[in-house]
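Shown here: the complex without one of its protein chains, the others still in place.
By written order: A, B and C. Residues from 1 in each chain.
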Amino acid sequence: MELEELNRIAADERAAQEQYRHRLLVCQAAGCLSAGSDKVRDALEDDIKKAGKHRLCLVKGVGCMGLCGSGPLVLLEPDNVLYQGVAAADAPEIVEHLDKQPVRHLRCPTDTPFFRRQVKIVLENSGRIDPERIEDYIAAGGYRALLKVLTELMPIGVINELTRSGLRGRGGAGYPTGLKLSTVAKAPGSPKYVVCNGDEGDPGAFMDRSVMEGDPHRILEGMAIAAYAVGAAHGYIYVRAEYPLAVERLNKAIRQAQKLGCLGPQILGTTFSFNVEVRLGAGAFVCGEETALIASIEGQRGQPRPRPPYPAMKGLWGCPTLINNVETFANIPAILRNGSEWFASIGTARSKGTKVFALSGKVKNIGLIEVPMGITLEEIIFGIGGGIPDGGRFKAVQTGGPSGGCIPEEHLDTRVDYESLRELGSIMGSGGMIVMDDESSMVEVARYFMEFCMTESCGKCVPCRVGTVQLYDLLTRFSQRSATRLDLERLESLCEMVRATSLCGLGQSAPNPVLSTLRYFRQEYLERMTDYDPRRAEEEAADGHDV
Amino acid sequence: MMARARLATVWLDGCSGCHMSFLDLDEVLLDLAARVDLVYSPLVDAKTFPEDVDVTLVEGAVSSSEDLEKIQHIRRHTRRLIALGDCAVTGNVPSMRNMYPVSAVLARAYTDTAQIPGTPRDAVPALLPVVRPVHLVVPVDVVLPGCPPPAALIKEVLLAVLDGTTPNLKARFG
Amino acid sequence: MTGQRGDTAPPTDDKRWRLVNATMRRYGYQPRALIETLNTVQESFGYLDETALRYVAACLRVPLSKTYGVATFYHFFSLKPQGRHSCVVCLGTACYIKGGANVLEALSEAFAVPPGHTTPDGALSLLTARCIGSCGLAPAGVIDNVVTPRLTAAAVIDQLRKAIHDGA
Partner (left out) sequence: MVTTFKINEMDVSAGEGETILDVARQHHIHVPTLCHLEGLTPVGACRLCLVEVKGSAALVPACVTRAAEGMEISTDSERLQRYRRMIVEMLFAEGNHICAVCVSNGHCELQALAGDLGMTHSRLGFLYRQKRIDASHYRFAIDHNRCVLCTRCVRVCDEIEGAHTWDVMGRGIQSQVITDLAQPWGSSSTCTNCGKCINACPTGALFKKSKAVGEMEKDTHFLGYIRTMREVK
């Protein structure tokens, strides 16, 4: 297949869609589906037929539109009218109003900060295209970047382009993607592998899920480009079994791509061959850690091993392996299509591009958002998020899940990038962002995350296996208000030790939620001690003990 | 000449093996007698724990309501508290019952294996839900593990404490 | 090591073993196919029993203890049959902040079954999930395989009682 053919498919697809005067895009992502959007879609199709408008109006299922808390969502194009909270019973009214004024009581305003302040790269197609049709992806410019790469660039050219773009790993740690590709490309040994980490396990995060469900071809294209750059012929996408829809759509996308020659042998008429397989995760958070994920793909218990050697040198079956997270791969086609300068122009000096966050908790607009790096937390929570509902008062925002921390009000002006969040004792993480109001106890939040780490610990190394249990028990004492000064000392020294000595990232970062709440909300711990003396605490605070 | 130190030894939930090891100090006991007054101990007649004790050696874990009261009282009236032996330091053998609820432990002792079944109620102190080492109940100044700690170590630690220094001991459990 | 790996006969003539065999065949009966195969068993039979574990271990030539180690490492696998009805309460952060744990507690009390267990009559399995990725609908859950948004204890109890009553 060549450029002309891609263009032809795109043109045919656009023509096919544009012959309809109206197009109703119905969100079929997990959030809206669980609110009944599949029934809405069926009802709309029925009613359009009944009204005899089936030649005028197309109904298509699309991926996540972002405002998950207001689903099911339906977008009317080309008028760009968004309906929220649509029920199957609303279908006749929507159909009836196709050529009239929009249905007022269903209308969701789109000139709000929620829509205006977002910048979409990874999610550019999400909610716009039918994730189950490769033609729709191609019509939106899909697989152009791959074709360009295969016909115009050497592998080193791809790596240079990604390096110049400043893209960093979106899994949380922010390792420069170009450098990682370069390492795998240069690592001795063959075959080489490309692995996409879709084991999104942070409680309160659903970014990768939305991309896998809403725009699966984008991930495949990103993987194929990366595979070309590092010299790999085989790739795996490791997806949680808890995401059956993502698995189904990815498998469908792989089959479609193979059929059109976008994956498989001699891709797009070149000599480059690359295949992708989906592998199921089976419910172990630790498998988000790259060496554990590799063990799991190999059919073993998902236990991490010490690094080095890094997977880039010795990964899957001992071969050089490129592992990146879903969002990282999803950025790659856009960078190659639009150029590294374009990508590098978005964001801050050291963190380029955008970041997808799953905004949830005590915030008005719950959903999936994509924002430029460098935006402040305040803009996200009070601008895009619309602030705290029900007259509540903001207390903290949690980023980075069980490896992250709670950031208090005084740091809301922080600009979101890898370094500034780390300085605050949290991390970027994969993109969970949970807003808490003053009803939330920070000790309870810390205890909640420690319980998570305790049950998700793989059990291999002593500090994580036993340390998380000891930390949880101590936090329980605080929770029950039976803790003492001695317990506080123990808590702090254990946190330090578990962080320094655990084998993998899960254990090393398990103390983060405790440490960050101790740093910003120490008073809540002190108040839960039986031998707490406010006067003594004041003296200590004066000595600079506090923070 | 320095004032004679007031020494006490107590026996909570343990087998008295640590006291036996203490007695194994043999002739050192004579030197010791020159430096301390043994004011309370299973080895002497005193019935109540005195008000003002310099050093107390505690053998045994804290297992019953009586142990708990005793150790709290002792702590209040002792300057330097030494946890003597594994039961006091780790819970040791007495703590093996911690894997089971108290009711199961009592049933095993007084019903299942008894010739004349009958669980004592008021006659003996109630068992605590869990047996704990002394330092998890009250602050302890020096710990000396061992089952029992060798007499030589007891001597070393005791003399160091009497001299007001911190003993640097190479002890081990068991 | 090469050789005929598909020569172990299925334990019974249950047709579901064909699905299991198909998965193993797809991966050439390689030991690395263990997790994929156990996934198929879990989906086909609802749980992994000793017979299944022995069969898969023999076909893929994975040691028994390793098979068991893998089966018990991943939470998605269950070694006991599940109830006729199931209710998964999400305890992801967003759901937790919005009261998922309270819903779980109420359900546990109402049906007298601790989380992670099945009622003695096999009617209901009460389970928890780390995050089902439906944070926008918190607190969310999965009732008889249908994702259900904004759980309230009363509504879920009601729905499950009806389901159990109608099904039993």
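Assume a contact is a pair of C-beta atoms (placed from the backbone, for glycine too) under 8 Å apart; a residue touches a chain by one contact, two chains touch by 3 or more.
Quantities reported herein were computed from a predicted structural model and do not represent experimental measurements.
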{"item": "Neighbouring displayed chains - absent chain, whole complex", "value": "A, B, C"}
{"item": "Candidates B:9, B:56, B:78 or B:92 - the one touching the absent chain", "value": "B:92"}
{"item": "Those residues of subunit B which, in the complete complex, touch the missing chain", "value": "83, 86, 89-93, 95-96, 98-100, 130, 133, 135-136, 140, 143-145, 147, 169-174"}
{"item": "On subunit A, residues whose C-beta touches the chain left out of the figure", "value": "284, 286, 301, 305-306, 308, 454-463, 465-470, 473, 490, 493-494, 497, 500-503"}
{"item": "For subunit C, the residues touching the chain missing from this view", "value": "50, 53-54, 63-69, 72-73"}
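To be clear about the criterion, only the chains that are shown with their structure count from here on.
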{"item": "Between subunit A and subunit C, centroid-to-centroid distance (C-alpha), Å", "value": "25"}
{"item": "Chain centre separation (subunit B, subunit C; CA means) in Å", "value": "52"}
{"item": "Subunit A - residues contacting subunit C, complex", "value": "30-31, 33-35, 68-69, 71, 200-206, 209, 241-243, 279-285, 296-303, 358, 360-362, 366-368, 398, 401, 432, 434, 436, 440, 448-449, 452, 456, 458"}
{"item": "Contacting residues of subunit C [partner subunit A, same complex]", "value": "31-36, 38-39, 62, 66, 69-70, 73-77, 91-98, 129-138, 140, 146-149"}
